[in-house]
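Reviewing the structure listed below.
Every protein chain except one is present and positioned as in the full complex.
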Amino acid sequence: MQAEIIISGFGGQGTLYAGQVLAYAAMDEGKHVTWIPSYGPEMRGGTANCTVVISDDEIGAPTALHPTAVIAMNLPSLDKYEPMIKPGGYLVVNEDMVNRPAVRDDIHVLMVPANKIAQEIGNERAANMVLLGTLEGNMHLLKEGALERALEDHTAARLKKFITMNIEALHRGAEYLAA
Amino acid sequence: MQAEIIISGFGGQGTLYAGQVLAYAAMDEGKHVTWIPSYGPEMRGGTANCTVVISDDEIGAPTALHPTAVIAMNLPSLDKYEPMIKPGGYLVVNEDMVNRPAVRDDIHVLMVPANKIAQEIGNERAANMVLLGTLEGNMHLLKEGALERALEDHTAARLKKFITMNIEALHRGAEYLAA
Amino acid sequence: MPPKGWVEVNELYCKACETCVTDCPTQALAIDLSRLTAKGYHPAFMLHPEDCTGCGICAVVCPDAAITVYRGVRPGTQKEAEVA
Amino acid sequence: MPPKGWVEVNELYCKACETCVTDCPTQALAIDLSRLTAKGYHPAFMLHPEDCTGCGICAVVCPDAAITVYRGVRPGTQKEAEVA
Amino acid sequence: MTETDVKVVYKRPLGFTDRTTHYCPGCTHGVAHRLIAEVLEEMGELKNTIGVAPVGCAVFAYNYFNFDFVEAAHGRAPAMATGIKRTLPTKTVFTYQGDGDLASMGMGEIIAAAARGEQITVIFINNTNYGMTGGQMAPTTLPGQKTSSSPLGRDVETQGYPIRTAELLATLDGAAYVARRTLHDVRGIRLAKRAIRTAFEVQKQGLGFSMVELLSICPTNWGMNTENSRNWLAEHMLPYYPVGDYKVSTAVSEMKIGGN
Amino acid sequence: MTETDVKVVYKRPLGFTDRTTHYCPGCTHGVAHRLIAEVLEEMGELKNTIGVAPVGCAVFAYNYFNFDFVEAAHGRAPAMATGIKRTLPTKTVFTYQGDGDLASMGMGEIIAAAARGEQITVIFINNTNYGMTGGQMAPTTLPGQKTSSSPLGRDVETQGYPIRTAELLATLDGAAYVARRTLHDVRGIRLAKRAIRTAFEVQKQGLGFSMVELLSICPTNWGMNTENSRNWLAEHMLPYYPVGDYKVSTAVSEMKIGGN
Amino acid sequence: MALELIKGNIAIAEAAMRAGLISYFGYPITPQTELLEHLSARMPELGRAFVQAESELGAINMVYGAACTGLRTMTSSSSPGVSLMQEGLSYISGTELPVVIVDVVRGGPGLGNIAPSQADYTQLVHGGGHGEYHLIVLAPASVQEAVDLTGMAFDIAEKYRMVVCLLLDGSLGQMMEPVELPEFKPVRTTPPAWAVGSPDSKERVVMTSINIDPPTQERFNVKMMTRWQEVEKNEVRYKGYYLEDAEYVVVGFGTAGRIALSAVRAAREQGLKIGLLRPISLSPFPTKAVDELADRVKGFLVVEMSNGQMLDDITSIVARRVPVEFYGRMGGMVPYPDEIASAINDLVQGEHDVDVDARGKWLAKMRELVGTGE
Partner (left out) sequence: MALELIKGNIAIAEAAMRAGLISYFGYPITPQTELLEHLSARMPELGRAFVQAESELGAINMVYGAACTGLRTMTSSSSPGVSLMQEGLSYISGTELPVVIVDVVRGGPGLGNIAPSQADYTQLVHGGGHGEYHLIVLAPASVQEAVDLTGMAFDIAEKYRMVVCLLLDGSLGQMMEPVELPEFKPVRTTPPAWAVGSPDSKERVVMTSINIDPPTQERFNVKMMTRWQEVEKNEVRYKGYYLEDAEYVVVGFGTAGRIALSAVRAAREQGLKIGLLRPISLSPFPTKAVDELADRVKGFLVVEMSNGQMLDDITSIVARRVPVEFYGRMGGMVPYPDEIASAINDLVQGEHDVDVDARGKWLAKMRELVGTGE
């Protein structure tokens, strides 16, 4: 088993962090995992994305031209990555940040109003966790509760206070299931 | 025809300049010629030597392990170069600066009291020209008067006043003929 | 009537840094939270055009050369002002 | 009798720069043109040992740490002095 | 008052291209750029100028100025400017450098250029950190100031003291004009512009090396908004880096600036 | 007075090996060496010292001192000394550098070390030229002075002005003690020794960076005998490079020097 | 030990400290800066030396000084900064000192960009500084390998008193992977007898790279080259994948090597007999391994994130026995496995010409693929 997941959005939307949560969870389950960001000269603004590869085996390339799944947190990410997803793969879209539906019909598409949901649970910045929840809720890359445990085990002390909210976000996201 | 001449002594004895006079003379006769100094970190003191190669042909090595001729202006130079001279070659020694005769008997040895002669003609620093005169007087590397013409044609303006004395030194040196 | 002025904020350049807003001596400027520029910023705009003296301070402090300052009365607004 | 001194010039180090000669306040030192050191220099020496005060100036200025300075009377010379 | 009385008090300088900058919102690199463009426009030097960009946040400066530009290796802008100026002595040549670039990596080059009295102008942006690489300690970082490579605050015992560059260069005989100004408020900016004008005039009149150090904010790496950054500059930087003229050679003090 | 009254007023310092130096006759590099050796002997630091030799005429300094030594790349001695001192903070570490080495090639390193308040001592030989390579112009070459690369005399218009290094470094907060002395006469040498002692004490007591600039003669490249060289130094160098203390931090001024 | 998810840059920093790093000297440069930043916090905590140098020149010469004490020292940088260290590396080598340096390579030449690259291969492997010397160059392909090689680098550096360089591309510096960090080693804090400042040395110690007398310098160079023969004998490292029955072999190191692994796996799934040789020590190079393969395989494909700097070495070893083809991306571009897979297909299906100008062929393809910007 090997899965390649790209999480992409604006800087500040927490795409890199979402990828790390996924990577931690995979690591804790004994999987091979890589997390690699795109890094650019402009430290701020612009896009920020990362690729997480999860595998039962030693991982070769830490990037993928045809990823298994993509979380697109804004329109440019949707435009860029939708065409690249492996047939049969997953596309999770932050519906609140795009103005069009997905066009591919050979993949699983999940449109999630992540900003709204995050606002409902009290913090718009948790949209990344909502989408991650949707991804895992559909793909079952890891064991039940793995992401939640990763949040609990790997959140830095000063951020512990956000754990509950983030777990809630994961759960709300997981409720979105592909048709 | 190719001849390799090493001129060696203390810094300040004018060995490099003697080599240049020889090289100029050879050049003016249309010969191929190279002049190469040994150069060291200690700008002053220590030994100073140069190798002049004169040839009818394009010159390969500008140095020689077994030179055709050596002018040794002091004892270390005599010690170092005497053994290297090609059999049948020439060794011109500044007798005033060494405390031993030459030992080789398969070469032409010329012991010249160059300092004394130079003093006689008014400048101890002309010892180099005395020895060069001896060398050329015996080896006839170039046409008659070539060194004198080189001195006349290539002496820098501010040194012109020494030309007559240097020519005299050449002549006095040339009087020393190998037995 | 004191010399009047107005400014234009070029939204291509404005990055919503608020420097002009802070420094305008008459509080004529504000950030327009209702709009986003192409670059994704809420641009500065003239909240109180009537207060602008055309002093040029906003332009002097603007790090993005986004502001043009005019002195006189804004064409078009003159009439409105007269009507009012 | 004023305190007397003498110096020794180590010829291994002396390079005949004449600094000590120039600076000796009593002109006790000179360059020995009659001799050459192993390095080929005419070394400094005490031309007027009787004038040396042992002030140490020559050693302070010597760039080659060639000079040892003693105060007192040179062993051996004492007797001569007495004889004289 | 009629519509024909309308006067443009301020507009974007001709020395700028129409590209938007990559600088963070509020960053006073932009102000420094603008002042240079204004001065060169006023002096009629836009067509006669060659700029030298540094490695630092201003690495893309050449995109924003509307005249010839070259891009130097980190710290070497003064050497590069020297090469240009010696080759084309009638051109106006300036370097634009950050504090990491000029006062750390390129300290050798700036001192040599100033000592040589190189006829170039240097615009030096002191923002107390390495902006471009993410806010590491610079030679200008204040004692106790936290940066990404002085996480507990600059400890002068192990990390040394800030360098006051204007004061340092002012000791050199080749430096004709060395001044420090600030960009944190409107008065500072106006005075900065005058200093920049003087510096370029010094070059035009062949009076020697000129440099203007500009205190500048870095909201992003300082972790403050624009307003707080400007206040922080006033409160912390100004006392350590007083604005003023540190070197005005006799020739410069007698210089007449024409026009405008 | 009897033979037992004999007292050694001066002898070759213990800090020297018995090798003869390669310096030209009269060259005051030798005097500087001797003073260092004397001071370290007096301080009891001979066994605790690591010297850093430069590239320049003093490149072989390590042959003459009787303690641990390293040889730096041209200009980089302060960086190398920093590496040693940070690794072995209880050692006495000093660099010995010429004016080409320190004030040209290594200007970046010396300023950074001084600004860092690096706990090292720098002995800086100003002989107004590059001795080792045959007498080219140095940053310290005087206006009008002829050298092999300023054959018509240093033209300040194109070749710039001399750098007054002590004054320059004195502006830095990390520099605790910066002084200039001369080696051209006995009084100067005595004062130089005292300054060198102070500089090493500053290091020993951890008060910061210390440097002594020593005006030195180069008879060979100046083309004069020793005596004329010493006079030339007094006449031409002293006015341009006045001896004096350029920086004495408060802590240093309160420092007590024990012994001898 | 527990696994941790760490970035390559930070993993190397941690591994170095655990290997007994006493002093670090560096200068910020992307994509290496986190290494420096991490140590700026951690080294003082441990009471060890951290200095942000004034420049890479400063950094390498501080390391030079620190290495003269024989205690573990390191610097890190990225391409332009490493160019500035060339003089220092030659000096350090000429003084026989143990030093570890890290080059997190970015796109070049010149200022270039900060994206991943492997184009400092020749600079490090064949010597970017003056005179005769060698660096030992190790190229990890994963964060764990970076950690392991960092510890080993210090040991090897000390064993031979040479410079050991870790060469990794920017992406490996930025990538997070689970790693097991080693325990903290006991740290040497007193200089060994050969070093300056040692309490154990009988005579005073002088550390220098000058040999003003050419015969002495030549003897030294003979000694160093003899030592290098030892290194070539003992320190070759590489990893082979599917080599036993391989008909064609892909050669790639670091990130290019691991990306190639994906492509090789895909080829195996297609039934192609492809193997992968991933050099870990680039200097000394696994010459013998390539040599032996050249006797039994049908061809090679060299994959690099550069214009084929290792390619030249492979071509030289293979010596026209079988064709050597090349696929590289330059200037900060990272190949996808698919690109390598298609290059594998070209190799397998292509005509076998041992005289092939691999670089010329590839370049022609690149001109079509990406153009020349003209």
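Letters A, B, C, D, E, F and G name the chains as they come in the text, with residue numbers starting at 1 for each one.
One rule holds for everything that comes next: a residue touches a chain if its C-beta (ideal position, glycine included) is under 8 Å from a C-beta of that chain, and two chains touch if they have at least 3 such contacts.
Computed from a predicted model, the values in this text were never measured in an experiment.
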Problem set entry | Chains still shown that are in contact with the chain withheld from the display | B, E, F, G
Seminar exercise, completed: Filtering B:20, B:68, B:138 or B:166 for touch with the omitted chain leaves B:20
Seminar exercise, completed: Per the whole complex, from E:9, E:27, E:59 or E:237 the residue touching the absent chain is E:59
Seminar exercise, completed: Of the candidates G:194, G:220 or G:242, the residue in contact with the absent chain is G:220
For this session: Pick out which of E:12, E:76, E:180 or E:230 touches the chain that's been left out of the picture.
Result: E:76
Exercise. Can you list where chain F touches the absent chain?
Worked result: 55, 59, 71, 73-75, 100, 104-105, 107, 130, 133-134, 136-137, 139, 148-152, 158-159
Exercise. Tell me, which residues in chain B touch the chain that this view leaves out?
Worked result: 20, 23-24, 27, 32-37, 39-41, 58-66, 154
Seminar exercise, completed: Contact residues on chain E toward the hidden chain run 50, 52-53, 59-60, 62, 66-73, 76, 79-88, 91, 108-109, 111-112, 116
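The working rule: only the chains that are shown with their structure count from here on.
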Seminar exercise, completed: When centres are defined as mean Cα positions, the distance from chain B to chain F in whole Å is 43
Seminar exercise, completed: Here the gap between chain F and chain G, centre to centre from mean Cα coordinates and rounded to Å, is 41
Exercise. Could you state the distance in Å from the CA-based centre of chain B to that of chain G?
Worked result: 55
Seminar exercise, completed: Residue numbers in chain B touching two or more further chains are 41
Exercise. Could you say which residues in chain D touch two or more other chains, in rising order?
Worked result: none
